[in-house]
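The other protein chains are all here in position, but one chain of the complex has been omitted.
Let's turn to chain A:
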Amino acid sequence: MSFAAKFEAVDILFPGSADRGARGRMTMALAELDAGKTRNDIIGSTGIVVGAADVNLEVEQGEIFVLMGLSGSGKTTVLRALNGLNTISRGRITIRHGDELVDMSNPPPATLRRLRNQAVSMVFQQFALLPWRTVRRNVELGLELRKMKPAEMRASVDQWLDRVGLLQWADKHASELSGGMQQRVGLARALVTNPDILLMDEPFSALDPLIRNKLQDELLQLQRTVQKTIIFVTHDLDEALKIGNRIAIMKDGRVIQVGKPEDIVLRPATDYVAEFVAHMNPLTAIRAASLMRPIGALRAPDGAHHFNDNQDYALHLDNSGQLIALHRDGAAAPFHQPQPGVRCPQGSTGIVTGQHLLKDIVEIRQQTTRPVLVADNGRIVGCIGTTEILDALTQAGRADYRDNTAATN
């Protein structure tokens, strides 16, 4: 996988007032930053705000990369540097636009405009739709700035309006729509330009929780077909864990940990991250692969793997690990692969993938009243019983998951 965007030792400092001494103060602030002074020291002595310091990140093509942190942590600052809404003070930002690598570290205005129009687009927290335009005319913005004629853009604009479910609202004014609908317009406006990178600055924070959840699902659904590189800013860990393929946690302008959601949850790099994780909702954060009891840990006295809390289940696997038969108390027991949106048959053991969330597993467990098996490409790798679910919910057995994850990775 090659990178879509790369930050190398990026510092972003805000000069405050642009008076005559600004340059000197900036040099001083950079020197203080190098000397290891804190943000507060630097603002005290120079008046300059350190937005982000020494940011090194590589965002891969096609992933949803989440920048996560509290307000003032510098996550939005870093995001906005990617399309030049913030200028960087030092370091280098490179993005991939088609086959070319472009230096985005404060490029000349013409290059910046071209890249904003073709390579990087953005979804805003407060939607930022033009209220005097209709929904369709809002979505047209990027193409219109390419000097495309209305007739030429009509097809792609309407296609995107349809994909976000707003085609019948095309001729309404943006201000007539609800918040959730407005943000769908924002998403269509950003995607219609077919950008290489999509920036999303807390896009769902202004929405109420139900709509937020729905839009998160819609975004994930959309991402399965568009496969864009998305950089997503949020202050909500649950959202980060749900949406992100990888997460960078920021604090005081610095990146303190980058990793997959499981890494953040199971191996917090600092106490700060650990404290964050302690407040997350495990239902939407922990996945089957992390909470299962691995197959290697099951008792296998008679060639079959026995599991469940009272060992009443026996798994019969072939040499490649495929499931041949499942027995409960000696009798053959049914099993199936749960489908999204379909209620599981009671009494039949569900077989899930490692990517399923604890939330799904609890639901399957409840519908089937049976333990859940975890498979990886048809090979059974672990099982989840009531004990594992309860441990995950209370996070009491976290040390165990770490060992388990290590064993299965």
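Rule of thumb we're sticking to: a residue touches a chain if its C-beta (ideal position, glycine included) is under 8 Å from a C-beta of that chain, and two chains touch if they have at least 3 such contacts; residues count from 1.
Simple rule for what comes next: contacts and distances are computed from a predicted model.
**Q** Which of the following names does UniProt give to the chain that is not shown: "Glycine betaine/proline transport system permease protein", "Spore germination protein B1", "Multicomponent Na+:H+ antiporter subunit F" or "imidazole glycerol-phosphate synthase"?
**A** From the choices "Glycine betaine/proline transport system permease protein", "Spore germination protein B1", "Multicomponent Na+:H+ antiporter subunit F" or "imidazole glycerol-phosphate synthase", the unshown chain carries the UniProt name "Glycine betaine/proline transport system permease protein".
**Q** Which residue from A:116, A:246 or A:287 sits in contact with the chain not drawn here?
**A** A:116
**Q** Which residue, A:83, A:105, A:257 or A:308, contacts the hidden chain when the whole complex is considered?
**A** Selected residue, touching the omitted chain: A:83.
**Q** Who touches the missing chain here, A:77, A:105, A:193 or A:229?
**A** A:193
**Q** What residues on chain A make contact with the chain left out of this view?
**A** Output for chain A: 83, 85, 109, 113-118, 120-122, 124, 126-130, 132-133, 141-142, 144-146, 173, 175, 189, 193, 199.
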